[in-house]
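Excluded from the complex is one protein chain; the other protein chains are retained at their positions.
The chains carry the letters A, B and C, assigned in the order they are written, with residues numbered from 1 in each.
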Amino acid sequence: MCGIVAVSGNSEAAQLCFLGLYSLQHRGQEAAGIASFDRATGQSHRVRKPGLVSDAIQAKDIAELPGDVAVAHIRYSTAGGAGLKNAQPIRESYRGGPIALVHNGNLTNANLLRDQLFNQGALFQSTIDSEAIVHLIARSRGATPDEQITEALSQLEGAYCVLITVGDTLYAARDPYGYRPLVIGALPGGGLMLASETCALDIAGARYVRDVEPGEFIRIRGGEIETVSRLPQMVAESQPCIFELVYFARPDTQLWGYTVDRARRAFGRRLAQEQGAPGDIVISVPDSANSAAVGYSEQSGIPFELGLIRNHYVGRTFITPTQAGRDFKVRMKFSPVREVLSGKRVVVVDDSLVRGTTSRALVNMLREAGATQVHLRLASPPVRWPCFYGIDMPTREELIASDKTVEEIRAFLGVDSLGYLSPDGMLECVADEGETYCTACFTGDYRAPLVDAQQGFAMSSHC
Amino acid sequence: MCGIVAVSGNSEAAQLCFLGLYSLQHRGQEAAGIASFDRATGQSHRVRKPGLVSDAIQAKDIAELPGDVAVAHIRYSTAGGAGLKNAQPIRESYRGGPIALVHNGNLTNANLLRDQLFNQGALFQSTIDSEAIVHLIARSRGATPDEQITEALSQLEGAYCVLITVGDTLYAARDPYGYRPLVIGALPGGGLMLASETCALDIAGARYVRDVEPGEFIRIRGGEIETVSRLPQMVAESQPCIFELVYFARPDTQLWGYTVDRARRAFGRRLAQEQGAPGDIVISVPDSANSAAVGYSEQSGIPFELGLIRNHYVGRTFITPTQAGRDFKVRMKFSPVREVLSGKRVVVVDDSLVRGTTSRALVNMLREAGATQVHLRLASPPVRWPCFYGIDMPTREELIASDKTVEEIRAFLGVDSLGYLSPDGMLECVADEGETYCTACFTGDYRAPLVDAQQGFAMSSHC
Amino acid sequence: MCGIVAVSGNSEAAQLCFLGLYSLQHRGQEAAGIASFDRATGQSHRVRKPGLVSDAIQAKDIAELPGDVAVAHIRYSTAGGAGLKNAQPIRESYRGGPIALVHNGNLTNANLLRDQLFNQGALFQSTIDSEAIVHLIARSRGATPDEQITEALSQLEGAYCVLITVGDTLYAARDPYGYRPLVIGALPGGGLMLASETCALDIAGARYVRDVEPGEFIRIRGGEIETVSRLPQMVAESQPCIFELVYFARPDTQLWGYTVDRARRAFGRRLAQEQGAPGDIVISVPDSANSAAVGYSEQSGIPFELGLIRNHYVGRTFITPTQAGRDFKVRMKFSPVREVLSGKRVVVVDDSLVRGTTSRALVNMLREAGATQVHLRLASPPVRWPCFYGIDMPTREELIASDKTVEEIRAFLGVDSLGYLSPDGMLECVADEGETYCTACFTGDYRAPLVDAQQGFAMSSHC
Partner (left out) sequence: MCGIVAVSGNSEAAQLCFLGLYSLQHRGQEAAGIASFDRATGQSHRVRKPGLVSDAIQAKDIAELPGDVAVAHIRYSTAGGAGLKNAQPIRESYRGGPIALVHNGNLTNANLLRDQLFNQGALFQSTIDSEAIVHLIARSRGATPDEQITEALSQLEGAYCVLITVGDTLYAARDPYGYRPLVIGALPGGGLMLASETCALDIAGARYVRDVEPGEFIRIRGGEIETVSRLPQMVAESQPCIFELVYFARPDTQLWGYTVDRARRAFGRRLAQEQGAPGDIVISVPDSANSAAVGYSEQSGIPFELGLIRNHYVGRTFITPTQAGRDFKVRMKFSPVREVLSGKRVVVVDDSLVRGTTSRALVNMLREAGATQVHLRLASPPVRWPCFYGIDMPTREELIASDKTVEEIRAFLGVDSLGYLSPDGMLECVADEGETYCTACFTGDYRAPLVDAQQGFAMSSHC
């Protein structure tokens, strides 16, 4: 998943990137990094640290990131191994000068590219897809960064949004499928900000200008946005990821023409129509399912209650007491409100079901808190296929719906009834204007070819 | 405000205290500390650190806190100056052996006691009330800790819950007014846990046993709870703090016979009866006003919407861009959902109004996001008086309702209408069994005498 | 052992204390601390950290120590347990205001005083002698700090130099025996500096003014040095510690009328007269025995060689390989120069012999490096008694000379011959003007009564 931000043409570039990362914290809590370029000295600077943005990046770090152009990254996954070597931005020097790059998404030919580059004598620092992109740029015979990056992009397959600085020029590109979002805003103090979600523009007070379009490669310098080139469309229609609407993006973000909260509300209402439940109350698994649960309550007329409290202070490591008992992890995250639940038939609305282990513990907790019945309703279809386009998901074996029927899942979770939103129902909620979406995780319909698998390589699944 | 926890008779005492603190994180984010006593070596151990519990206390710290009895504290306020010298537990040696103490509340004769102790040759490390209590214990001529602590408690005035270890014996006491909560639970792995709120028992899997009663002083050793003494009642009825129900405690906590969520829900419903509003939607200022807003929606029939997203990753320090513009701080904390708010007459429910500055910024943000009207409804009466019993509040001058009419406040906030819950309405919601409450912050009716002020000292207001 | 520094009347007080501590680093590597008082705010400030001064105290720490008066301490020993609670300065508030104290030495009635104070209701943070002194000051019924400190000092027995600030007044005192050194210097930028050794004055560019005399209690304010009181002399003659000359002080320090290097040179020459050796070369155990070895070579005519290299980068912790073999620790500290030693009869001069374990390993290393004979000569008499006046020494049982003859020690060390300087020889070198010394560690002649032991308490041996 991960999130990316860039600022060009503002003397507070690093600071504004920090703000942007902060508003994208939900896209990754593993590590944060910012790289800036300072025209005054011709030097690039980089800070990468583990942890939450506001812990990782301090005032003294910002002070070490001078310059009016910067790129930034927030990392979701620990995949790729411990340590910071896989944290972004990537920052190197090549013949074009200092280059920094951040990447959100997942290449489907990453391992093939890496293999080819290895054979050409390339050195790799990390195991992330993004490093291959920088090598392709450096190895291009193009005369200018415009040509070099265009050539590099043409060799990529899969999902990517990239933000790149070469010296003081900022470049941005989005894959031709348009899997992941990337928006441009105008900063109040001058200059432009690019980010994964509009909520990053909002926090910085930036005005939304437009999306970077699928397949578009743009250059930003001196406040001007110029489209350098357009990558050929691979499929007739763009394929924005519907899972961003289902779960990943922030509710106040505008995405694919919808406010995320509105989309989720519609999922919840539709779910109530499709999958009614004999409940006394509707509760949400906070916070990601709040919008859907309110929609479900609205449509069904069953009152919405706050039956679970989410603990928002969950840190990175815990010391589990030996006597902690089962369901300890879920208890650290959620607390049931006994008086709300006790003696009630409870309809629990969640956004999606992946492995099922957390939900099972949650259901158990609700019953212990006095719920007489638990009816689980999911505001998305069964997740049956892993994502190779940038959502960090478990392997197929770990996806509970990959090989189990709804009844088998119901029995595993220990709920009285279980209902999923239908794929068609989901799409109808968010296709007012005929929008299309990538729904591969629900359907297995992978539009961008899984090149690595076809060539006998493992599929990469870093964000 | 702050929060306290203790464990006796469990070999994972420090770890269970950590869990308890973690669930009390809402009571203080400034610092956390744990002190344990290890019978094997006769040594006491202490860790105090700034920041959130799960950042501050690490596995290696727990490893340095052996023993089966421990006390722990979470600190709310930076009052008393920078640094950790004012963080708790206090840990000293006196003739009775190693003593550790944590304190939640606020003495009204703290500065008088300090003055008397200074004149008797006492040394002070900190500026917090709690240190005086330890001096009184050490200076008592009582032959046993039972007698020494009883004598010390008899000299205290105001609000306190204290947890004290002398060697491996745990003591607990609550002031005769019963201002702050203190509950006892039985741990599944053996031993007892005491904590400010029941949610700490829940996370540790402990079963609620009973409250420490107002004025009760108990001793815990070998799994036995014994009432050592009872302090004389000062007033006919106990005075639990109603503001714990209004704002401070966690929704899933059981307090004064009510689940906090239920009490707030009732406040919200009553508020709708008393202070209707011509709105299209009801929104909450998350998360503290969620229960009241749902109640308001329920009663009024105006649909409940998620119009504000709360950013849960707010760190301790921020680097404010010079171009951040006004309302920056509120923007770091809350994000408006434009599509929900746009074109709507919005009823905003909040739990209480203290200074008014955050609300003013919030109102401004809602209007910028498209709200056509903003009607603010508060699920408690005007806060007119500072608290000297342990709620950290600004001075009288800073309390907006101390010298302004409702209309003046409305104009200051820039809302279309403003409505408060009435004092009687509030009390009727939570006095089913004739419970009484301290409502001093609304009424100025201070039952525990403000001794320091009467003697010409400043009032202490550490938690 | 430890070292102390104070500055009064200079706006760079903390910084100059830092320099002073830095030059006293040989007196302790365990921890360093500085406390300052800032008249502008009436606040005292303190920093205490483990490790070497230049690691422990950073520029940002100095920035947090404003004010023109400061006291500082460097800690030798880990005795008293892990952690910083036993590090100095002690900093408290008492009725006279903020008080800070540093102490070099060892009280012989520390545990008796502690017991008495406990019985009077005192609280203790640490297990060091120095805390009792602060309690005695606070509990004095004297009207002024002058009186309070005088009264406190009159209750102390044993060895101490103390530097105390009460508000912006600096006090200094030295025990009537004069066991430890304490000198006064005038700073070039104005104000006065006090320190354990003259080398601290030198580094700060301060001019030596005079010693604080045995039994003298002085007050420094506004650049004036005033003798507040004189403690009664307990014995006819002062008892400066001869071990400071033998081993502890820095060679360039002026002490008891001698430059340390000169005294050690004289010890070495006398040793050569008393204990000749059939050697080809003389080597030193660097750096403490360098002066004595040069003296030995001079007198004996045997050439001085650099046969051992000292590693000056020894850190605080080491990871010993399992295959490190015996004598690993001594190999980390010293390296033999094979070509110098090979085939030679080596006279090794060391300053003193305490446990003998390091010397035994060193002798073994010299033989492995090719020395055909090893003759150990010690520039002081056999150390037979522990010091209770501030030199950190092992217990009597651990002192190799406490129960072994010279021949037995020789056999234990595995040397070809062993010779000690005689007590009379040592004294004659440094008694030109009839100076007297404490030689208790060699003779067991303890002049300051061992009150704690007489009263049935353990003897304290913190520095």
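We take it that a contact is a pair of C-beta atoms (placed from the backbone, for glycine too) under 8 Å apart; a residue touches a chain by one contact, two chains touch by 3 or more.
These numbers were taken from a predicted model, which means no experiment stands behind them.
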Missing chain touches which shown chains? A, C
Of A:108, A:140, A:288 or A:439, which sits in contact with the chain we cannot see? A:140
So one chain is hidden, and I want to know which residue out of C:339, C:408 or C:445 touches that hidden chain in the complete assembly. C:339
Identified contact with the non-displayed chain, of C:22, C:37, C:247 or C:457: C:22
Please output the residues of chain A touching the missing chain, sorted low to high. 81, 92-95, 99, 118-125, 134-135, 138-140
Can you name the residues of chain C that touch the chain not displayed here? 10, 12, 15-16, 18-19, 22-23, 25, 29, 52-55, 58-59, 62, 187-189, 199, 202-205, 250-252, 254, 259, 261-262, 287, 290-291, 294, 298, 303-306, 309, 311-319, 321-325, 331-332, 335-340
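Keep this in mind: only the chains that are shown with their structure count from here on.
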Whole-Å distance, chain A centre to chain B centre, using C-alpha means? 36
Between chain A and chain C, tell me the centre distance in angstrom, where each centre is the average of that chain's C-alpha atoms. 62
Please report how many Å separate the Cα centroid of chain B from that of chain C, as a whole number. 50
Could you list the positions in chain A whose residues touch two or more of the other chains? none
